[in-house]
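For reference, the structure discussed in these notes is given below.
The other protein chains are all here in position, but one chain of the complex has been omitted.
Entry: subunit A
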């Protein structure tokens, strides 16, 4: 086995057997499981009874059929007087009383409670009342039931045609929605990878340097070999963790609820083009490599492992900015902020997939962003390697800038 292979094997074995790695992987798996089965888990611990709501209809129109009981709210229509129902509310036989009246040909409703309602319950009752208000308005026009239904449920058929040939064919809303969710997911994956593995590579190099094991290693291997072993080893470790997590996720999606959730995911995946998948994988891989290069370089700057978190801060802040910009794109992926950050190499991996998936972007823009990212990875690799050779055996104190200055001072 080559020296590079031995170093990678040692790093991989050491890390994959570490309790912290196992616990972290289990934690991710547990979090995913909890999210996926939240409603079932909630059902075990919280036995929520349906909200008891009394409706007093003081209008001449029949509205009772609109207020349909479901698992969250049970509507009843008492024939008692309003005062009597209010008394029952005070006795907490009801959670809320909705009194519907007519005022200037408009439906008005008063929601009376004795104990405050939860926001979610308030919103649900309000939407029932709003819908009843629409029905009431339509009925005032003396329309037939089918006419009223047509008005309420008719939707315009929208198609898009772009006459500019330079721009790719416009995406449907479904495609854009799928693009948003897929890109959101990719952004989260990149962000979590950076947070976990940037820290891992930085502290690993820093601890080898701090314990002087690095000096022993560099006698028999070149700094470039050591640098490469760290990047490849940690990438393999990340792939292992991802395989476990996504394998678990796949099994859950595929076999829980009769595959219902998997069908939903497939619907989203079917809306995504091959080019989108290619770009996502390319941005994902290159961004991860870029941050690992930076992590290894930063690790080589510190004198002891305790200083690792200090040097990592700039990279973590950059990733955080990219993540929040990507989050802002879920609401509106067409802003100037998103456009600018989709070209910055350290953030483009999180932001550009959003633009590709959720906007009608021209073909050339992702290519430019990807080329910029590739060039940055190459340039960072060359610079980092040259710097790494000089910094791994230089010990200094102070902040990142001071450390860089010291390395340059004693090695040039």
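Here is the rule we go by: contacts are C-beta pairs under 8 Å (C-beta built on N, C-alpha and C of every residue); 3 or more make two chains touch, one makes a residue touch a chain; residues count from 1.
Methods note: contacts and distances are computed from a predicted model.
J.: Which of "Na(+)/H(+) antiporter subunit D1", "Transporter", "Fe-S cluster assembly protein SufB" or "ABC-2 type transport system ATP-binding protein" is the UniProt protein name of the chain not shown?
T.: Matching the unshown chain against "Na(+)/H(+) antiporter subunit D1", "Transporter", "Fe-S cluster assembly protein SufB" or "ABC-2 type transport system ATP-binding protein" yields "ABC-2 type transport system ATP-binding protein".
J.: Considering the whole complex, which of A:189, A:214 or A:346 touches the chain not shown?
T.: Of all options in A:189, A:214 or A:346, contact with the hidden chain holds for A:214.
J.: I need the residue numbers on subunit A that touch the omitted chain, in ascending order.
T.: Interface residues of subunit A facing the absent chain: 1, 3, 6-7, 10, 14, 18, 208, 211-221, 393, 409-412.
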